[in-house]
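Missing here: one protein chain of the complex. Every other protein chain is in place.
Order as written gives the chain letters A, B and C; numbering starts at 1 within each chain.
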Amino acid sequence: MPYQRIKFYQTGSFAAGNRLLPADLRSVQSSATRANTLTCGHRACQGCGEALGARYALDAVMRATKGKLIAVNATGCLEVFSTPFPETSWQIAWLHSLFGNAPAVATGVAAALKAMGRGDIRVVGQGGDGGTVDIGMACLSGMFERNDDVLYICYDNQAYMNTGVQRSGATPPAARTATTPAEGPEPGNTFGQGKNVPLIAMAHEIPYVATATVADLRDLEYKATRAMDFHGARYLHILVPCPLGWGSSPADTIKVARLAVESALFPVFEAEAGEVVSATPIRRQMPVTDYLRLQARYAHLFRPEERTDVIARIQASADRNVSRFGLLQDHHPERTRLALNGHLPAEGR
Amino acid sequence: MFQVRFHGRGGQGVVTAAELLASAAFREDRYAQAFPSFGSERMGAPVMSFCRIDDKPIRTREPVTEPDALLIQDPTLLHQAGLLHGLRPDGYVLVNSGRDVDDIGLAEFAARHRGHLLTVPATSLALANLGRPLPGAPMLGGLAALTRGEQTVGLDALLAAITDRFGDRPRVAAGNSAAARAAFDFVTGELDELKAVTHHA
Amino acid sequence: MEKPFAITLTPGSSRANHTGAWRTERPVYVHNLPPCNDACPAGENIQQWLYHAEEGDQDALLARGDGPPQPPAGEAAWRQIMADNPFPAIMGRVCYRPCETACNRGQLDEAVGINSVERFLGDEAINRGWKLPGALARTGKRVLVVGAGPSGLSAAYHLTRLGHSVTVKDAGAEPGGMMRYGIPKYRLPRDILDAEITRVLDMGVTLELNATVTDLLAELTEGGGTFDAAFVAVGAHIGKRAYIPAGDSARIMDAVSLLHRVEDGPAPMLGRRVAVYGGGNTALDAARTARRLGAAEAVVVYRRTRDRMPAHDIEVEEALEEGVTMRWLSTVAHADDGKLVIEKMRLDETGFPQPTGEFEELTADCLVLALGQDADLAVLDGVPGVTFSGGTVDVGADLMTGHQGIFAGGDMVPAERTVTVAIGHGKKAARSIDAWLRGASREQAPRPGLAGYNGLNTWYYADAPGTIRPKLAAARRTGTFDEVTGGLDESTALFEARRCMSCGNCFGCDNCYGACPDNAVIKTGPGGPGDYEIDYDYCKGCGICAAECPCGAIAMVPEEP
Partner (left out) sequence: MLKQIEGSRAVAETVAMCRPQVICAYPITPQTHIVEALGAMVKRGELNAEFLNVESEFAAMSVAIGASAAGARAYTATASQGLLYMSEAVYNAAGLGLPVVMTVANRAIGAPINIWNDHSDAMSQRDAGWIQLYAETNQEAADLHIQAVRIAEELSNPVMVCMDGFLLTHASERVDIPAQAQVDAFLPPYEPRQVLDPDDPVSIGAMVGPEAFTEVRYLAFERMRRALDVISGAEADFGAQFGRGSGGLVKLYRTDDADLIVVALGSVLGTVKDAIDELRDDGVRAGALGITTFRPFPAQAVRDALGDDDRLRRLVVLERSLAPGAGGVVTADLRTALATGDGGPRGAIIATVIAGLGGRPVTRPSLTRMLTRAARGELPEFSFLDLDTHLVEGELTRIRAARRSGPTAENILRDLAGRS
């Protein structure tokens, strides 16, 4: 099912379902027979973006693989809330080993399947941002470098939520965490830190890298499905808001993710063999403050007085994304590629 | 039990030499044990390896401290402290050198170990036959001659071991074998000469 | 598989853990009142019929082989309109569209072209000859309707559907009242008018034309007549007269009679220059008609300014397009042969026009007065209990006059005088009469809350600007009475219908089903409105479903302790 913006107008073009679409163009999540890989009764917080993102992604992969799927999970919120003895919320073959080794364990599963002649079964490795960009980075890079036949999915909620919201390598600048408190002249996380794992993944020139959020289900499902068209190492980075850690309302989980995209703070794109091939254009660009204000982790930017200086730096990074990925035009892969590879002037450099 | 200690420099193949000797002994239905002086030495550094040969299983794993034979693959090591340390009174010493024992400053030692200390131009023999300065095989050929194969190994077993070791590279096998045979003949000749001299005296 | 204790678990076993206990608020599906429905004087369920219309008739998008062939959804939409309003084709032309003014989409890009879709459906019904469902069982009750205007015909239509026998008596030669004698052809072609009236009559309504009711009570059973109840809607056909000093030869007529004569008599000779005095829709109709009757100049003289004009903007725009000119802040002080004396006015702080004493001349062969209309209340004169005030009949909320069994509506009761309002009165009266005949008092269903713009999540709606209806070129208008505004074709009508955001009512987008982190929304059907249930065993009450519902059809309500 190729992902396409709906070309004809009718109510709810971007909604999960839509009775006016032929069944094969409706989303996996709209199907009454979706796999529900992560089912009811899990112990995630109210409005958990990770629970949502995991089901979105894995249900799509389950459809793409006709149910022939094995998932490997890093330690973290997802693992803890889904499998506390004696109950599991997973309805697929699922293995949890350690915090930092999910990519390697997934590699082992894939290698075993190959050795046993079960190439029909596909493997997904998954973890949070801590397990991916920090403690799991070596294993992830190794999996990429060997081009093992694994799709690795990072559910990025931008901090160590499982342990009580400590700063991770994916925590954005100025965000408050338990280890980057809103104190002192530069409150929250320091500017100029953190790593962009999608770009690092692209540097490995693996077949497929993509970013997505829980705000655009159709885009996310397309990418999870597209990833399964490839063999070798693939990486999907999904932004999943965390009401607890971000201090946002549980009801706003999807809204916050949407604003992250519409403000250009989280560029949504896909790359093949190290080259960006498409960037999802922003529908209506929003100022970053619309995004920041919804989250208590940024409250110090607005109270007691508004930190216009800090907000300006954040806006600058959003603007940089706009020019870097060409987020404001209907996507021009060539232009985006050039910008990303530094051949075009990009703002905020 | 016959114990050999090999002295050489990293890259000269002392470990291979020890293993070749062991494997030759194995061919003669004897028990053998070969192992390097386990180190992280790099190319050119002084290194040792060991070989034990016995008629019954060998259990000990300690380094050879009282060798029955010393194979010195590089004469520049001769004046290294403790090189000859622990050599048994009736032990053998074979030095890789084109010069006479007297010229390498071992005259006095040679006098005490008459017929047990010899030099053999292993490197030049290797160059001549193999085309590479690897003295391992000729040194073993020399040892076989020096010990008359009694306590160590016979030439045939040695040549078989060499052929087997380099089985996948026939040219190398042939070269090493030829070098070993040449060294065997050379040492045999030297010994006959000594015998003759003794006879005249 | 023999599973190692505790380390390895059975899939889906967490369903034993009922997380519903975490909930402090629960989501519930609601139906809120869309602003269009709220604003419709005829009480149409616009959101509902647009929903049907969205699917289109031979919808190429649905003809992809999935599912059985769809019934003509356009017909379903039309029936939905007909439940409240018997004249979609007329509405689609003459209604002043309060629905579109209220439409939430207006705050996103442009209001949905409800009126144009209604017209498309109305025309489709005429062209395809769609039939109405049969009426309910006959009640044996007889109702007299006085006046065959929009209000009377609407009442007749609804009463008939309710099973009553209806006779309509009208003083005119043709049915339709103001729709025929007040609205010019170029706004409402007569074939359309006739077709929709005929459809009503074909239901078995008895129509008596040229029949003026002189003794209403005599018609009723109480007066020895045969009717159990009456609905009076004779409209307001008497043009207001104002005293204007005029010379003997001055040619003055009123707009109402002008429009009436254009319809059924020899068209009056107006001359080259025509002045129309007044600021209402009728004034503009008169001016535009004058142009079509050959007047080179048509000037509208109005005492106030444009922003204070009671006429609707569309009318003013179209009039200006057709070369009609305006004289603001002016009154006619004196009329003479071939010329008028105009006094300039100014607005005082209360916005009331005051004379300035400045005069000027305006050449005009004829002066048309469009100063409003009065209702002919004669039919109700002397009926016991019936009272009047300000030239209109006093009625209750159920449109019943002071006399039991006699109801009134349309232009003769206090209300905005539009066709749509009149049609609404007809429906309301019909229901009241039905209730009265059954000896019941009609209880109003409680009005649900209004579905405001802030309750929507508009991100989910595709960007879609509105469709412009084709218009007859201004040059070709003045010569003829051809219809000015064109209609939409099927694709553009479908497009317009699909711009509806279904405010306050589920349209089956599956968002709640998809967006629940706890899989606590159950799909009970293929995915249409109301095909969902909340599984309160697992719903943690996060509220994402409500927040992400595009049309605001889910509400979060506190859990009772």
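Observations on the model:
In this section, contacts are C-beta pairs under 8 Å (C-beta built on N, C-alpha and C of every residue); 3 or more make two chains touch, one makes a residue touch a chain.
Fair warning: this is a prediction, and the values are worked out from it, not measured in the lab.
The hidden chain, counted over the whole complex, makes contact with A, B, C. Touching the chain that is not shown, out of A:H96, A:K255, A:H300 or A:R324: A:H96 (per the contact rule at the top). Note that of A:A44, A:L58, A:V105 or A:A215, the residue touching the chain absent from this view is A:V105.
Of the candidate positions B:Q33, B:Q73 or B:S97, contact with the unshown chain belongs to B:Q33.
Here one chain is not drawn; of B:V4, B:A22 or B:A126, the residue touching it is B:A22.
Interface residues of chain C with the unshown chain, by the touch rule above, are 1-11. Seen across the whole complex, the unshown chain contacts chain A at 67-70, 72-73, 79-80, 82-86, 88, 90-98, 100-101, 104-116, 121, 138-139, 141-142, 145-146.
Take chain B: the residues that touch the chain left off the picture are 18-19, 22-23, 25-26, 31-36, 38, 40, 57-63, 65, 81.
Just so we're on the same page, only the chains that are shown with their structure count from here on.
Taken as a contact graph, the chains fit none of the simple arrangements: neither line, ring, star nor complete graph. Think of the whole protein's Cα atoms as having one middle point; the chain whose own Cα middle lies nearest to it is A.
Using the mean of the Cα atoms as each chain's centre, the chain most removed from chain B is C. Here the CA centre of chain A is 67 Å from the CA centre of chain B. Rounded to whole angstrom, the centroid-to-centroid distance between chain B and chain C, based on C-alpha atoms, equals 115 Å. Of all residues in chain B, none touches two or more other chains.
Residues of chain A in contact with at least two other chains: none.
Within the complex formed with chain C, the chain A residues making contact are 6, 8-23, 26-27, 29-30, 32, 36, 38-44, 46-49, 51-52, 55, 82-83, 85-92, 217, 243, 249-255, 258, 283.
Taken together, the chain C residues at the contact with chain A in this complex read 6, 9-19, 22, 54-55, 61-62, 64, 66, 459-464, 495, 498-502, 507-511, 513-515, 517-520, 523, 526-528, 535, 537-538, 540-544, 546-548, 550-551, 556.
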